[in-house]
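In this view, the complex is presented without one of its protein chains, the others remaining in place.
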Amino acid sequence: MSTDTFVVDKIKKAFPDAIEEIIDFRGEQTVVINGKHLQKIVKLLRDDETLRFDFLTDICADDYLPETPRFAVNYHFYSTKTKAFVRLRVMVEDPDKGVDTLGELWRVATWLEMEVWDLMGINFKGNGALRRLFLPEDWQGHPLRKDYPLGYEEVQFSFNWREVGERKPHPQD
Amino acid sequence: MTVAAGSDTIQELTVEEMRAKVGTGMEIESEENMLLSMGPQHPSTHGVLRLLVELDGETVVNMAPDIGFLHTGVEKSMESKTYTKALVMTDRLDYLSPMGNNLAYVMAVEKLLGVECTPRGKVIRVILAELTRIQSHLVWLATHALDLAAMSVFLYCFREREYLLDVFEMVSGQRMMGSFFRPGGMWRDVPEEFVPAVEQFLDFFPSRIADYEALLKNNPIWLSRTKDIGYISGEDAVQWGLTGASLRGSGVDWDIRRAKPYLDYDKYDFEVPLSTDGDVYARYRCRMQEMHESMKIIRQALDRLPEGPVNIADRKIVPPPRSELGQSMEAVIHHFKLWTEGFKAPEGYVYHSIESPRGELGCYVRGDGGPKPARVHFRTPSYVNLASLPFLSKGTFIADVVAIIGSIDIVLGEIDR
Partner (left out) sequence: MGIEQKLGDMGVVTYRLEDLVNWGRTNAMWPMLFGLACCAIEMMATQAAHYDASRFGMELMRPSPRQSDLMIVAGRVSRKMAPVLRRLYDQMPDPKWVIAMGDCASCGGIFNNYAIVQGVDEIVPVDVYVAGCPPRPEALIDGIMTLHEKIRNEGLKDWA
């Protein structure tokens, strides 16, 4: 897609050492960048006259256990003017160090990053509002990681009715 | 000295104790204000949403949404099931447009596999997606009007909805959670009664919409409760990531069916309703007009419904029909592989989004060469639209918060996943 190689060329000109990989799969362009330059590249994408990627749609995290780097954070951008789509990807080694926040550039980014922290455990530097959103406040662990168990409970069929029934909690009254 | 409402005894707490108790990181403006918990069980919050509202009298000073009361762990559960079995879970996310969720997931999986649906399948998908949009807007109107004390609209909308649910039951066997769309097509071809039933619906429905509009459009109570409430400008709407009618009510022309057409939507002639007012009334008008436009699309789709198969011919993805199982050994082998293991998807990740009744519903699927998805993520419109709720309701009365929640059209199943 010509618009998207345009994107890649612009990033290459401004930050020559930031791009790690360019992937074109099923018609979608993904630019894997270095986490240090994230905020500057995103600012370029948003403010540049021809690119105008003004719509941050989604921040999505992925877990590649047992490969390293283990985590990947995807940023999906649309441009309401040119109708183009681009995905930026940052590979994260250490989730506690994480990536920079996009909260100053987009007000919705704080909210989207809260979900990623809650379920995947990737820290966003500069986002002061990271808290437990989906899970109760005292929950330990981050469920969407690959090493977190599903929490499967044994199903109570008729042949093991009594055994499972004894182990299940029952209310007092 | 702030009073914590909603507890069994009234406690006098300092601001630090309040912050520790609330734990949401919400900045409490002043010690004189009251902190109200519009709790998870509330008639007007459209599901189990908890809003922590800081009130100065009746004016909302600050607000923090507290979600997670319906967290189901769908994304994690889908990683332990095959692609077709995981489809069943997608219905239950946005339970007001179950076929829309199916569509987003199925199109993402088809994009990952690199296949495209047959022409007849595409047209049937369009018809059912638009019927789902009409059905979802009916429930939106019913609950929105019910919150603002117009109960007859609730009863009228549900009467219309019963007809649509009968159509869905005829097609998929289930009223709501059909799981009808499958990767490669759909479960089976639509029966013969489908087209006459849809045509009959298109005949009587415009007069019903006229009924609702007669009740609400120029109603002074409705106007005074929805005009100039919850205003958001176009640039702010884009900053807050709003999509759907909430964005188009503020004047930004962004509809995924136009911007990134899927299922040949660029070949249909329809308009995307826009409004520049940006308040609750503008979003109401946009959604009412969208129902008309959906009917237009369905009429065009019925006209161009081609003959042919609804499923693609690739037996590695779509199971063979049962009539073939008696004749062909390969059909039996394909059937066996699909039922025990499921089809395998290549390595890679894709993102596909559709225009659901609430906004942009996107699905990110990553495959790793096996029969189970490695990661599924849903970009749900209600979750992102909810982020702007504190911004929209600053400075309004608490009764207006109810109107604003109704106009953003959130569904908690989608937010909490």
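Just so it is clear, A and B label the chains in written order, and each chain counts residues from 1 on its own.
To be clear about the criterion, a residue touches a chain if its C-beta (ideal position, glycine included) is under 8 Å from a C-beta of that chain, and two chains touch if they have at least 3 such contacts.
Quick caveat: nothing in here was measured; it's all calculated off a predicted structure.
Asker: Among B:76, B:120, B:334 or B:352, choose the residue that contacts the chain missing from this document, as touch is defined above.
Answerer: Touching the chain that is not displayed is residue B:76.
Asker: Which one, B:177, B:282 or B:318, makes contact with the chain that was left out?
Answerer: B:177
Asker: What residue numbers in chain B mark contact with the hidden partner chain?
Answerer: Given the touch definition above, chain B has residues 39-43, 47-48, 68-74, 76-77, 88-89, 92, 95-96, 139, 142, 154-155, 158-159, 161-162, 165, 175-177, 412-413, 416 touching the missing chain.
Asker: State which residues belonging to chain A touch the missing partner chain.
Answerer: Touch with the absent chain occurs at residues 134-136, 143, 148-153, 155-156, 168-171, 173.
The rule we apply is simple: only the chains that are shown with their structure count from here on.
Asker: Report the inter-chain centroid distance for chain A and chain B in whole angstrom, where each centroid is the mean of the CA atoms.
Answerer: 22
Asker: Residues of chain A touching chain B in their complex?
Answerer: Residues 25-26, 28, 54-58, 60, 62-63, 74, 76, 78, 80, 83, 85, 87, 106-108, 110-112, 115, 119, 128-129, 131-137, 143-144, 148, 150-151.
Asker: Where on chain B is chain A touching in the complex?
Answerer: 23-25, 67-68, 71, 73, 75-77, 80, 111-112, 114, 238-241, 252-254, 259-260, 348-351, 353, 360, 362, 364, 366, 375, 377, 379, 383-384, 386-388, 391, 416-417
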